[in-house]
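For this depiction, one protein chain was excluded, whereas all remaining protein chains were kept in their positions.
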Amino acid sequence: MIIDEYKKPQTIEEAYSILTTKKNSQIIGGGAYLRLSKKHISSAIDLSNLKLDFISETDDYIEIGAMTTLRELEINEITKKYFNGIISNSIRNIVGVQLRNIATTGGAISGKFGFSDLITALSVLDCKVILYKAGAVKLVDFINQKYNDIVEKIIIRKNNQIADFQAIRNTKTDYAILNVAVSKHTNNSYKIAVGARPGIAIFAVKAEGFLKTVDSSKENAEKAGLIASQEIKFTSNFRASAEYRQELCKVLVSRAICNINK
Amino acid sequence: MKIKLKINNQDKIIDIRPDEMLLEVLRKNGCLSVKHGCDTGSCGACTVLLDEKPILSCSYLAAKAEGHSIITVEGAQKKVEQISKYLVDEGGVQCGFCIPGLVLTVMSMEKELNNPSEEEITHYLSGNLCRCTGYSSHTRAIKKYLEEKK
Partner (left out) sequence: MKQVNKSVPKIDGMGLAKGKPAFTDDLADSNAIIVKVLRSPHAFARIKNINVDKATKYPGVECIFTHKDVPRNVFTRAGQGYPEPSPKDKFILDEYVRYVGDELAIVAASTDEVAEQAMKLIEVDYEVLEPVLDFEKAENNKSVIHPEKEPYTMFPMGFDASKNIACTYDMHVGDVDEVLKNSEVVIDKTYYTQAQAHVAIETHSSTAYIDHYERLNIITSTQTPVHLRRIIGEALGMPINKIRVVKPRVGGAFGGKQQIHGELFCALVTLKTGRPSKCIYSRKEVFESSFSRHAMRLNIKIGAEKSGKLKAIDLRVLSDTGAYGEHALTVFMIAGSKTLPLYNKVDAVHFGGTVVYTNHTPGGAYRGYGAIQGNFALESAMDELANKLNIDPLELRKMNMIKEGETSEIFKIMGEGGEGTAQIIESCKLDYCLKRGSEMIKWNNKYQNKNKKVIDDKVRGIGLAIAMQGSGIPNMDMGAASLKLNDDGFFNLLIGATDLGTGSDTILAQIAAEALNVPVEDIVVYSSDSDLTPFDCGAYASSTTFVSGNGVKKTAEKMKNLIISEGAKHLKIDVSDTIFDGKIIKSKDGENSISLKEISKGWLYNYGQAQKQLLAVDSYVGKKSPPPYMAGFAEVEVDTKTGHFDILNYTAVVDCGTTINPKLALGQMEGGLLQGIGMAVYEDVKYNKYGQMLTNNLMNYKIPTREDVPNINVEFADSYEPSGPYGAKSVGEIGIDTPPAVIANAIFNAVGVRITDLPITPEKVLLAMKKKQIK
């Protein structure tokens, strides 16, 4: 990795102007995984001076600044309080405190890594990404489209969802072999996201549909797990086979639903 | 580029490359306790305290540390000795390569966690890998240290 110049802009306008005018410039977030990159970055843009390091609460939303570290996200009282602590739970096993003190929320979602635990967890919440130019974008759209823009913050609607996160790992701090997040609205509708397939989190739409029509018994949770495992595509990599991931999906989805309905 | 860094309570102006990691800069500036172990932010041997919080200096751009305060084991010898006494007594220092990083993380754990359980201790310290000891001696030592400090 080579960086030609390091920029710490004082305003987001300035940051955006460097990003859009300078070829091969890049927002660096926490920069935690930069060392692994083989990129040649013309301008590395550090957002540290833009006061994007915050977690706050309005009547309707939780707001998380892009430069908030994963460690802050993990231990913050607000994120722990809502959605059964799913945000905090999903990231507490990422490598170690030291890495979580570097990696940022904006970086974690912009990386769009398939193994991401945070993206899986956020996927089942009513979460929007606030971009400097494009404005509010649904998380799922942010994941699936390319933006040459700056993430300012993410906002999550406080809609009384209950949620649960499940993952299977080899060692306690390893990447998940599979991760699953499930949430349930007060109107009894579910969101089910399955990530680290090893691809990025996607929704189990058929299983969600099935749950709408049935009661919250253990049998139905198991059925939903089975449906999810059949509708979602899994692939093999050196961590696990597609076959095993499919099995895990069945169990983890069902367990998450059961936990929610406890 | 030139940056201002406070290393072990001393203000320094250091000439760095924009892509240089804090680990290399610290080692070049005499902090040899900070170790290179893995290149991927996985092992914790390069841990330093940045504004009292543990970070991985191998995965932190030196330029990003501009204006911040960094503490390594060289700058906290007294406290390091207090904690390490327990580690040494329990046989928790084998090759010793991972210990400076571990001790710094213990220092920050002490500030962050009040009366941590064994589970909380191992979770907080899990980013510091050790291949020699099997960790049990570390846990015994740290529990004893926290207990006797009370």
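Note that the chains are named A and B in the order they appear, and that numbering of residues resets to 1 at the start of each chain.
Definition applied: a residue touches a chain if its C-beta (ideal position, glycine included) is under 8 Å from a C-beta of that chain, and two chains touch if they have at least 3 such contacts.
This is a predicted model, so every value here is computed, not measured.
Novice: Of the residues A:Tyr175, A:Tyr190, A:Phe210 or A:Phe234, I need the one that contacts the missing chain.
Specialist: Going through A:Tyr175, A:Tyr190, A:Phe210 or A:Phe234 one by one, A:Tyr175 is the residue touching the chain not shown.
Novice: Which parts of subunit A are in contact with the chain that was left out?
Specialist: 96, 168, 170-175, 177, 238, 240-241, 243-244, 247-248, 251-252
Novice: Considering the whole complex, not just the chains shown, which residues of subunit B touch the missing one?
Specialist: Contacting residues on subunit B, toward the hidden partner: 17, 27-28, 32-40, 42-43, 45, 72-74, 77, 80-81, 83-85, 87-100, 103, 122-123, 125-139.
To be clear about the criterion, only the chains that are shown with their structure count from here on.
Novice: Which bits of subunit B are touching subunit A when the two form their complex?
Specialist: Going by the criterion above, the answer is residues 1, 17-19, 21, 39-42, 44, 47, 50, 53-56, 58-61, 63-64, 66, 105, 108, 123-128.
Novice: Hey, which residues of subunit A end up touching subunit B in the complex?
Specialist: 1-6, 8, 28, 31-36, 41, 44, 46, 48, 71, 92, 95-99, 101-102, 172-173
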